[in-house]
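Just below is one structure, and these are the notes that go with it.
Missing here is one protein chain; the remaining ones are kept as they sit in the complex.
Order of writing sets the labels: A, B and C. Residues in every chain begin at 1.
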Amino acid sequence: MMTGTGPHGMARVVVVYHSGYGHTQRMANSIAEGAGAELVVIDAEGNLPADGWETLGAADAIVMGSPTYMGGVSWQFKKFADASSAPWYTQTWKDKIFAGFTTSAALNGDKMSTLNYLFTLAMQHGGIWVSQGVMPSNSKSAQRNDANYLGSYSGAIAQSPSDAGASDMFAGDLETARRFGERVAEVARRFQR
Amino acid sequence: MMTGTGPHGMARVVVVYHSGYGHTQRMANSIAEGAGAELVVIDAEGNLPADGWETLGAADAIVMGSPTYMGGVSWQFKKFADASSAPWYTQTWKDKIFAGFTTSAALNGDKMSTLNYLFTLAMQHGGIWVSQGVMPSNSKSAQRNDANYLGSYSGAIAQSPSDAGASDMFAGDLETARRFGERVAEVARRFQR
Amino acid sequence: MMTGTGPHGMARVVVVYHSGYGHTQRMANSIAEGAGAELVVIDAEGNLPADGWETLGAADAIVMGSPTYMGGVSWQFKKFADASSAPWYTQTWKDKIFAGFTTSAALNGDKMSTLNYLFTLAMQHGGIWVSQGVMPSNSKSAQRNDANYLGSYSGAIAQSPSDAGASDMFAGDLETARRFGERVAEVARRFQR
Partner (left out) sequence: MMTGTGPHGMARVVVVYHSGYGHTQRMANSIAEGAGAELVVIDAEGNLPADGWETLGAADAIVMGSPTYMGGVSWQFKKFADASSAPWYTQTWKDKIFAGFTTSAALNGDKMSTLNYLFTLAMQHGGIWVSQGVMPSNSKSAQRNDANYLGSYSGAIAQSPSDAGASDMFAGDLETARRFGERVAEVARRFQR
């Protein structure tokens, strides 16, 4: 596993996510690229790798991602969330920086429900939540690959048609995710000092 | 005021809404057309016309609409909602059918926050809430004017660019609203018997 | 399995739930008692019994319940929700009556997040959602075992201390649940005709 701990003054950002068909994984990669972050993958059974909890515990910022399935995070992500009751009980993650991202097939598709849940989870952990921070591109001249074309405020979102594979994701959604990673890392760095 | 009370077996549907720049009004008109509904307009000061409360009290179904401003209903709509504490206190609107709609410039733009609020308000009134009932059009071949292209489930939504007037609204969004009106009227009719 | 199909004119209500430590199960039992409902239990692996999906498919009303864990439904409930993408895809559950319930240790404890999720799930299924329908008991003279003492509007909720077993649940919370079952059955009956 690569390390997210960069040079002096860098914050340690960890992206923890579950991906069903690869879309959320691509978002995670883009965010990690922007943030210089480590990835912790939740597997198909909702479990973390052996050192996953330790990596999360050492993070300055935790970026959480899941596809939106049936109006919320995937059950695998929720299994991770439920298992996080251990650090919750001791408030080990208190005052960490948190952020969230999700993807779905429909333009809206209740992605806000997923982001609201990720926010709620972060609040239970005593966290500090970072907004998207990029204004929507929503004038007549807006293009699909503009930054935040989808118009989210509380986290990063992506959308691809129900019959489009992960390789067909919109470049703008991934670039939006990459910039979001940069933003989270910068916020974590400011807060860390 | 035209009457929404139709022939024998019809339900009385009322659409109560505030519109800032005309977009919500066009949605309201489309829903009313589909539902055979009366309109009750919340004015620029957040007030109802003289017979507004009486019309709402006599309704079988109340469809509530507002633009999404700053992540929620307009203050004018909220003033109406706060004033509805009178029928709330006596639960006069209990068991009415409720539904909601909204519009904004961004594709997502926190419209779900507005719909969630309208739902919460309906729940306080002891109501019964009707879903959108049309699956999103979200495959590669989806077109902007398809029914429920925007992918909402909990109510009807529309979107037009920040620099587009109400006359430029997408025909598909308005047709989606019209069908939603039909649906609410049908649910109200079934429940009324 | 007992049958929820009662005499002529009765609606078939099914309560589908996951319970971790027995509190949600007691709520489910109370709701089922009020509604004359069948129970479908989601097991510790998030699976339904063999005939679970068929029972749900035949229901007029589906009441969904889960403990609130880490600000949302349990992962086991979410696994059921994700598996419901099969009836969602064909909208087999469209126009069913839906309702929800949850329990947690804290008085608030983000139970509304869980109810909001259950609502969102019902909306994805094209459903019709029933409010709690009982005003909160919130004056100075309110007693812990009053109906809706906890003050929920969008579904039934219960609360018991983190160190209290299911056998210690408050009688008022269970009676509130029982009445909620009655209400859902009545709404389903009215809608069914």
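Basically, contacts are C-beta pairs under 8 Å (C-beta built on N, C-alpha and C of every residue); 3 or more make two chains touch, one makes a residue touch a chain.
None of these values were measured; they are calculated from a predicted model.
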{"item": "Chains shown that the absent chain touches, full complex", "value": "A, B, C"}
{"item": "Option touching the unshown chain, where A:17, A:101 or A:119 are the choices", "value": "A:119"}
{"item": "Residue among B:25, B:55 or B:74 that touches the chain left out of view", "value": "B:74"}
{"item": "Residue in contact with the excluded chain [from C:44, C:58 or C:106]", "value": "C:106"}
{"item": "In subunit B, positions touching the absent partner", "value": "46, 69-76, 78-79, 81-82, 84-85, 88, 110, 113, 116-117, 120-121, 123-124"}
{"item": "Residues of subunit C in contact with the chain not shown", "value": "71, 104-113, 136, 138-140, 142, 149-154, 157, 161-164"}
{"item": "Contact set of subunit A toward the excluded chain (per top definition)", "value": "91, 94-95, 116, 119-120, 122-133, 135, 153-154, 187, 190-191, 193"}
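We take it that only the chains that are shown with their structure count from here on.
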{"item": "Same-site or different-site touching of subunit B by its copy subunit C, using the half cut", "value": "same"}
{"item": "Angle (degrees, nearest 5) of the CA superposition of subunit A onto subunit B", "value": "180"}
{"item": "Whole-Å separation of chain centres (CA-atom averages), subunit A against subunit B", "value": "33"}
{"item": "Distance from subunit C to subunit B - Cα centre to Cα centre, in angstrom", "value": "27"}
{"item": "Shared-contact residues (touching 2 or more other chains) in subunit A", "value": "71, 110, 113"}
